[in-house]
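Shown here is a partial selection of chains from the complex, left in place.
Think of it as A and B in the order they're written, each chain with its own count starting at 1.
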Amino acid sequence: MKRDELELTVRLYRSLRRIRRVEEEIVRVYPSDSIKSPVHLSIGQEAVATGVCEALEPRDVVFGSYRGHAMYLAKGGSLPRMIAELYGKADGCARGKGGSMHLVDVERGVMGTSAVVGTTIPNAVGYAYALKHRRENRIAVSFHGDGATEEGVFAESLNFAALKQLPILFVCENNGYAIHTHQSRRQATLDICTRVRAYGIPAETIEDGDVFRIFQAARAAAAAVRSGSPGPRYIECITSRWLEHVGPGEDFELGFRSREETEAWRKNDQVARLGGMLPAPQRSVIDEAIEAEIAEAFAFAEASPFPPAGELLMHLYR
Amino acid sequence: MERTLSYVDAIREATDLEMARDAGVVLFGLDVDDPKAILGTTRGLAGKYGGDRVFGTPLSEDAMCGAAIGMALAGLRPIHVHIRMDFVLLAMNQLVNMAAKTHSMFGGQEHVPLVVRSIIGKSWGQGAQHSQGLYPLFMHVPGLKVVAPSTPYDAKGCLAAAVRDDNPVMFVEHRILYYQKGRVPEGDYVVAPGKARVAVPGREVTLVGISYMQVECLRAQRYLEEVSVSAEVIDPIWLAPLDIGTIEASVRRTGRLIVVDNGWMTCGAGAEIVASLAERMQDAPGWKLRRMGFAPVPCPTTPSLEALFYPNARTIAAAAFDLVKGAPQGWLPAARADLKLIEFKGPF
């Protein structure tokens, strides 16, 4: 590997592995009831947030959904504050008021996630409008699922973003399902990108979940978007959710999909793949640092107090 | 021998009976036919009645509500399900501008026999967007009916009544009520619009609890018993049309009212009840009252604050005690395990 390739691999691996391990730790801790909120885990889907966010600048902003841990972490959101948020603690990124579904870290450009499908898509578009209006050299990114593309606001948002040629990158994390319902039972045609192109927005699909390809596509798209022409871009990343829709377990026993369906994706696990590309000692250093960071973050969350009663009525109006 | 069913099974049974009774009844919404079957309330129905009559939908609340109205105009009796009431906000235009107005706006030529089922969430980190009890938004709009049954018996009977009603009905469920069990007769019956129920008769204070807050009021009544305060508990069941007469008769007797909203209080159902009584009881002033409901903020996820966000049996009992005594007494009953509800802790 060339040096810059190696550096890229290291960065991507660190991000992938960190997200994976954080979520595995959430799974492990979950039965203890320390986590005070539902969790929609991204295990299996890490490559999307990792690849895309690697292509962004720190000053760029991202908007996402309740399945937002990966995006939050990949964009640089504070890990201890995220865990504290899951614990419902006063040091959480939303002071315990948001939980897993409402992560935010404005300093790092994580503008928030929403529990109502599709709602942050136009928010990202509006943010992009402000960026263009102020001629800032930043871009907005909207992460959303395949299900979100069925909401009317998605079509409205595409039209407005294209009409005003806004600096926004749309990223669809298509894991094939909305909860337990396959895309084919919800969408007349599976081809999301064709629908997007009908608004004049260049769109491409990355089928195989390869984090390098996602990164490259995102880098090219982000560069185009940042240059201001020709407006928005769309990337659809096919991916696979390995755990249940919400919660720490699996869902194969429900019968709506088979374990085999995810097998190919597990063989193609980007965490393992990139780990294997690194020399073992280098990898251990990274892994150990991650473990230490995670241990610290959970300890931080444990130690943080619950918000006092007085906080209930705070933050209503500014 | 009395048969006992859960709230979940009561809803399922009512749906099943209505679908068997009337081939025009169709049931749809996100995930109604998936393995979790809206927490069991739609379990087995797709298999029994086929995918034409029971189907999951795209994530398109607005169009699916509009489609439901179209089906109703064509003579079907659609039941459109939302797993959380918060999502109905996406369908407000169709509900308020179309469903509520069609019969009137077209001079009676058309009508919209539509049922919209929606579930209020609570506990375990549901948070700001998964916990709203927005029924006052629908009570406000003439042309909609609104019902919020609190018992399995009412859930079954009200759903049957809603399906048979020729008008749009907002059917408001509560996630925590899903764990309730209660007497549910087999076969056919309806709990018709516009009739409240005196759940527990009493003399000194009237507690009106809406949706799940009915359960907390029933518990409060037991706490009050311990301190020899006799509370009457009323369940309005139907919020539109609202049986204000039953509540009025009670308050005329007890002279005291606590109304507990399962939602925010401003322009809420409690506001409407209090205002109606204030108008109707001008000949008998001097009754005492208190409104309770959600704290006037979005619902926080953390349990330390969520616990303070909701009224509960103990805070209701304390308020009633103060009302009866005429001044703050500083009394709060010790929590009784036998009255405590199974905590809700997923599945989400």
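The rule is simple: a contact is a pair of C-beta atoms (placed from the backbone, for glycine too) under 8 Å apart; a residue touches a chain by one contact, two chains touch by 3 or more.
Computed from a predicted structure; not experimentally measured.
Enquirer: Express the subunit copy numbers of the entire complex in terms of the labels on the chains shown.
Expert: A x2, B x2
Going forward, only the chains that are shown with their structure count from here on.
Enquirer: In their complex, what parts of chain B are in touch with chain A?
Expert: 30-31, 34-36, 56-63, 86-87, 90, 124-130, 295-298, 300-305, 308-309, 345-348
Enquirer: Along chain A, where are the residues that touch chain B in the complex?
Expert: Chain A residues touching chain B: 33, 36-38, 88-89, 92, 96-102, 114-118, 147-148, 150-152, 178-181, 185-187, 246-247, 254-256, 306-309, 311-313, 315-316.
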